[in-house]
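Before we start, here is the structure in question, set down as structure tokens.
For this depiction, one protein chain was excluded, whereas all remaining protein chains were kept in their positions.
Chain naming follows the written order as A, B, C, D, E, F and G, and within any one chain the residues start at number 1.
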Amino acid sequence: MSEEVRLDFQRPERVGFDEAILCARKSDAQLATIMDHVLERGTRCLLTRLEAEVFGRIAPAYLERLDYDPISRTAYLNWNPPAEQEAPQIAVISAGTSDMPQAAEAIRTLTYLGAPTKQFIDIGVAGLWRLLERVEELRTFPVMVAVAGMDGALPSVLGGLVPGLIICLPTSTGYGVSNGGETALHAALASCAPGLTVVNIDNGYGAACAAFRALNMIRQAAVQEREVRSHAWPFR
Amino acid sequence: MSEEVRLDFQRPERVGFDEAILCARKSDAQLATIMDHVLERGTRCLLTRLEAEVFGRIAPAYLERLDYDPISRTAYLNWNPPAEQEAPQIAVISAGTSDMPQAAEAIRTLTYLGAPTKQFIDIGVAGLWRLLERVEELRTFPVMVAVAGMDGALPSVLGGLVPGLIICLPTSTGYGVSNGGETALHAALASCAPGLTVVNIDNGYGAACAAFRALNMIRQAAVQEREVRSHAWPFR
Amino acid sequence: MSEEVRLDFQRPERVGFDEAILCARKSDAQLATIMDHVLERGTRCLLTRLEAEVFGRIAPAYLERLDYDPISRTAYLNWNPPAEQEAPQIAVISAGTSDMPQAAEAIRTLTYLGAPTKQFIDIGVAGLWRLLERVEELRTFPVMVAVAGMDGALPSVLGGLVPGLIICLPTSTGYGVSNGGETALHAALASCAPGLTVVNIDNGYGAACAAFRALNMIRQAAVQEREVRSHAWPFR
Amino acid sequence: MSEEVRLDFQRPERVGFDEAILCARKSDAQLATIMDHVLERGTRCLLTRLEAEVFGRIAPAYLERLDYDPISRTAYLNWNPPAEQEAPQIAVISAGTSDMPQAAEAIRTLTYLGAPTKQFIDIGVAGLWRLLERVEELRTFPVMVAVAGMDGALPSVLGGLVPGLIICLPTSTGYGVSNGGETALHAALASCAPGLTVVNIDNGYGAACAAFRALNMIRQAAVQEREVRSHAWPFR
Amino acid sequence: MSEEVRLDFQRPERVGFDEAILCARKSDAQLATIMDHVLERGTRCLLTRLEAEVFGRIAPAYLERLDYDPISRTAYLNWNPPAEQEAPQIAVISAGTSDMPQAAEAIRTLTYLGAPTKQFIDIGVAGLWRLLERVEELRTFPVMVAVAGMDGALPSVLGGLVPGLIICLPTSTGYGVSNGGETALHAALASCAPGLTVVNIDNGYGAACAAFRALNMIRQAAVQEREVRSHAWPFR
Amino acid sequence: MSEEVRLDFQRPERVGFDEAILCARKSDAQLATIMDHVLERGTRCLLTRLEAEVFGRIAPAYLERLDYDPISRTAYLNWNPPAEQEAPQIAVISAGTSDMPQAAEAIRTLTYLGAPTKQFIDIGVAGLWRLLERVEELRTFPVMVAVAGMDGALPSVLGGLVPGLIICLPTSTGYGVSNGGETALHAALASCAPGLTVVNIDNGYGAACAAFRALNMIRQAAVQEREVRSHAWPFR
Amino acid sequence: MSEEVRLDFQRPERVGFDEAILCARKSDAQLATIMDHVLERGTRCLLTRLEAEVFGRIAPAYLERLDYDPISRTAYLNWNPPAEQEAPQIAVISAGTSDMPQAAEAIRTLTYLGAPTKQFIDIGVAGLWRLLERVEELRTFPVMVAVAGMDGALPSVLGGLVPGLIICLPTSTGYGVSNGGETALHAALASCAPGLTVVNIDNGYGAACAAFRALNMIRQAAVQEREVRSHAWPFR
Partner (left out) sequence: MSEEVRLDFQRPERVGFDEAILCARKSDAQLATIMDHVLERGTRCLLTRLEAEVFGRIAPAYLERLDYDPISRTAYLNWNPPAEQEAPQIAVISAGTSDMPQAAEAIRTLTYLGAPTKQFIDIGVAGLWRLLERVEELRTFPVMVAVAGMDGALPSVLGGLVPGLIICLPTSTGYGVSNGGETALHAALASCAPGLTVVNIDNGYGAACAAFRALNMIRQAAVQEREVRSHAWPFR
């Protein structure tokens, strides 16, 4: 059976950002075909869940076009950093080193999409002072990604302290009743703090996309205010 | 055992909107005490999950200050509608009459908070044309609440068609493997459409709060752009 | 089929406190038989999960010997309050009125056993200041019962702030993924705060018994220190 | 302990197609014994879940009689392609390369059974236009196998657009709440689109057998109409 | 909040049969509105999950146009039986009286759609001879709906004996580990008998729609064979 | 930390058979210590879940006293076959080669305990004739172990055909909703066939012990009848 | 839709005991039809899960032939007690009044079948001495039914102390993680005591049937020993 690949190059026009390639369960040949498509078209591409071992087997011809990060398991193909950097409007918050890969996947995705982030690490609730001494700064961010495994208590505490949009990213860190991230997921969904939103377990890419959708709307509001001052709200 | 009540009147300053009272599992006496607190303080309050039967037992003295809606099971205490209405920036989308109570809870909460909404009903995927003929309009909304029970396929389809922030509200509609909303919840979380966010099953209030957080950030961006034109990004 | 009852009157000697009667699923006749046994023997008894409706059917002859509390659904049979009250060493902490019945079951059980308690209500994490302003006082208690439903984040925050023994009592408050208390239970078990212990969902009686076991050991340490000053540790 | 094998050679007469051999959990010796049985009898056989590694250990003597495909992990033993090929009446539809192994198992099984298929790849709902531009063609197929993992939204959309029999094949693609295919399975079962049928997760072989049962009945209807024109319905 | 209704009157053209109204969770007013829509348009409609209690509250004006069956909880609105009856091609098989409501929902739906059925009751595996003495007759049906609760063993046995398409309808009959039908559902999906298809627990309506899809394809094959004899296969 | 071992040599007197050693999760050193204990005492021992790899590391000194079988993963230490063999009274029934390891564990355990068995393989329900042609023979066995994975339909069919004690041994064979044996377990427990008993998934040792308990009681009845003819029932 | 009933009057010949009627989910009319069938045929019948409320609606004509027990919710139709009573060989053991209904269902079923039982109540592990003082007596029973809810620890303790066949009957007593009997069920299945067998949660009827199957085999062994003294084992 032959294997075909068909990419969704129109996605940016429809939803505002381009398709990423989930490398898990793809063969080396499939990945090469996809990269060929991208390079032929002269466009760019984000690869996620690209294990170091798989990356190690990629042919040298591709490597010079690839920017790989082993912690987040992401690679940028044919990507150029933006000429100038705006101030970060998205905070990525996590409790410690265990949740680093998922936080890193979110950060790398946002960087790829052109949205700078600020990372806050070791903001766990078991050492509450580490969170409290950063609250004032966190309150200035319009969008936050809160990464938490185990009991997932961080989003609940955060949700009662800040006004921005909070996107909870539960992680599969932990054992026993942590149940592969289910407890952190359920705790975020059942939180007594109002207005939290949640993405799938370990889905750093999805959390980043959701944050980027919100950021896009915020940017658009500012742009439209700037450009068409005297008009009614431009979205409608 | 006596029962005390202590409300969180400072919440608006911290998170941007006021505390709601979840009426489920509260006694009539507790509800009366809470309403007394609110009225004494001269403030306002949203009551959720207020069953018609419980509402029917509320003393007449409170009724003139209450605006009750039986479908959403919400009541506004001491609430006044805003003097002028801006154009709605939040869409609430559902597939049919079965999901009406949850959609209504979201809409009523947003109305209470001063965020006008536009409702789209019968936007189900089993009759895809009903969705397709509204796509262009949906693309103009910066924030959407997508209400879906059973198989929860609506958010996945929507997520590939529009650029705005999508907050999925899974509902407990259905039977058998629908499993009280779990399938709709999991389908939204596992969606192949990128950047969906999700709230707890039947949590119309929570979906509204999340939408309001995003709207607040969008409004703030426009306001700050208007006011401090030449400055750097104002959140930071 | 006849129904017999056989009580465990030797339990105090073995474990330090007397058997309670779980009234759920017992017929009126069985409850009467049990109360007869207790009264004949001239001893006392705690009844738990005694619904107001069932209590309303109890014959008048028993009522004068019964002290019933509808919130906790407990009754004391043939019980006399202690002559003098010592200062409370057990704190019972909860987030709001929704968890009141379970907190009350723990408090009433401890009162019955002769262990005074201090109740802290509205100590939820969504309004963190309510917890923070009580931390110093909470740090003086050797034993705490932390009652929490929904996302169960309270014990995690508490566990990082105080040195005493913490017994988490998850409650079935909530809906959707709260899953009848399972999320609160799992969050307490998977907590990143070290050294939390947990009892079954809604098991206020069990939490009280655990707290009482710990209190007994603490009391015994003081007593033995007082009495046998110069000896080695008396338990062994 | 010796191991015996006993094949069900009468199955074609009872159910219309022959037994397949599930190679998972079988030893090399057992597989050899089974192939010997088949070759001795001069009949043919389909092997499923035959991993490339296991295939690599098969003795050369068998290899010339084996047609192996690594993507679907299937092998045909002693099989000859049909002399002439009829037009395909079964469509196999999937969303992308991740579900390829399961789709391939269904296609290879149907090919073995003599039922040609047409494959539609990249028919996912996140890029809805790819589905919409194929709808008219899909409407001409009497039987479809819809392969979908993750949120499993494809069958729901398809079910509202086409009149044929739809057999949903959920796959274990995905992570987190995808839960090894459970979400895709449940979404297909709970679908709001009427008249979908479902097989076990990753059961490409079973989906093919179900499609073949339906095809057999359709073929029989045409044959009987042709042959016994003036009679009542021949099945009865 | 007002409630609107919008029916999918084009469904027959798209999928071959008309929309049914799931009455569960609909208010009396909503049902009346729906029936008005149907009657105004002069078309017909099937109502499912219509509890006897709800039916008892329907206004007399509608009753003469309604054909209600309490066991299946279905009603036909504005329906006329077909002028002549063809021989049944769909068998509905169940093990006993416990599964009668679900079997009846399937039969009533098929009758409404114009597909006569033959019902086989008490075909359980615990009394195997009752199944064996009907096997020859069952082998003549091109489509079967196999209704089974508890351990759901019936479809597995049936699947090894007959060549037709088998649609398993698991039911919520049973207690303990029957788990509301989950065991019957899983047993059908995991069956060792090849080519079974399955619908949601208690979904008699869905099983009927699936059976009707298959029947439509069979009928079409015969019709096309009759009409366009010398042509190639007409679906394509 | 040192590791001690303490065997239960009195078990035969209490329950009628000796303790087995579960080798899973035991270190090589622990296994050696246990075997030393047994050999020193001059008694015998059954080892279960002894993987071939672990067996390969056992010191030669022990090997001559060990009778190992790789399919069942069991070994007899210091065991001698009985001088004369009685006719088997326990049947071990399974559907095919996939369940062979579990069936073999039961058979090997019973052989060790001195209870000869007769094995019936390929008695699956998908090929019902294979079961039916053995029913008369199966009816002569007082005790049966029915091994079944996947949908676990075998015990239900068997239970309606034979009078003996049936011990169901569900296996983890299968994938998807087979769920590691849970479906087979639940199907056996929820069976419509009356009087089935069940053991844990893959617990061939436990099924054998249960069968041996029953056999012991049957043997004892015969013995006591023989010896104390004119007395009342001897167990009491 | 009419409802038919078809009883399995040949079951005693096949499996050694007659069919019982599960009254749950049957209408009054269905129960009357079944009783008519039984009375016409002049045979007898056991009715299970017959709620007091349903029993109260049975027509007087049937009542004189019915022996009803409300605790076990069973009735005997047309049943006569045996002329002489043999000594009980089956023990039914439970921990207290909460498990009485399930224990009673087992006892009543065995009484109906002609197998006298001895009941042991209050044999719980929390008051271990109550179990220990009965161990010697329990060791004389060839068959035991161990009824246990909540943590289900009774069977594990019992299994290490007695040689007879143990049939565990888990009950739905308890709350929270007791999970409707699942914990008791799983604890019995996962027990460290060897050779326990288990039936479905609350399935007192099934436990009795399993006990009766074992008793039948024991009786047969004695009978055959008596009758055919010098022959080989008679079952074969």
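Before moving on, here are some points about what is shown:
Just so we're on the same page, a residue touches a chain if its C-beta (ideal position, glycine included) is under 8 Å from a C-beta of that chain, and two chains touch if they have at least 3 such contacts.
All values derive from a computational prediction rather than experimental measurement.
Across the entire complex, the residue among G:Leu7, G:Ala187 or G:Ile201 in touch with the chain not shown is G:Ala187. Only one residue in the set C:Asp36, C:Glu86 or C:Glu133 touches the chain that does not appear here, and it is C:Glu86.
Although one chain is hidden here, its contacts on subunit G can still be listed: residues 95, 124-128, 150-153, 156-157, 159-161, 174, 176-179, 182-194. Mapped onto subunit A, contacts with the missing chain fall at residues 69, 71-72, 97-98, 100, 104, 107-108, 121-122, 126-127, 129-130, 173, 175-178.
For subunit F, the residues touching the absent chain in the complete assembly are 1, 3-6, 8, 10-11, 22, 24-26, 30, 172, 180-182, 185, 200-203.
Throughout what follows, only the chains that are shown with their structure count from here on.
Averaged C-alpha coordinates give centres for subunit C and subunit E that are 53 Å from one another. Separating the centre of subunit A from that of subunit G, both taken as means of CA atoms, is a distance of 58 Å.
Note: centroid distance subunit A to subunit C, computed from Cα atoms, is 44 Å. Across the assembly, subunit B contributes 11, 126-127, 159-161, 176-178, 182, 185, 189-190, 194, 200-201, 203 as residues in contact with two or more other chains.
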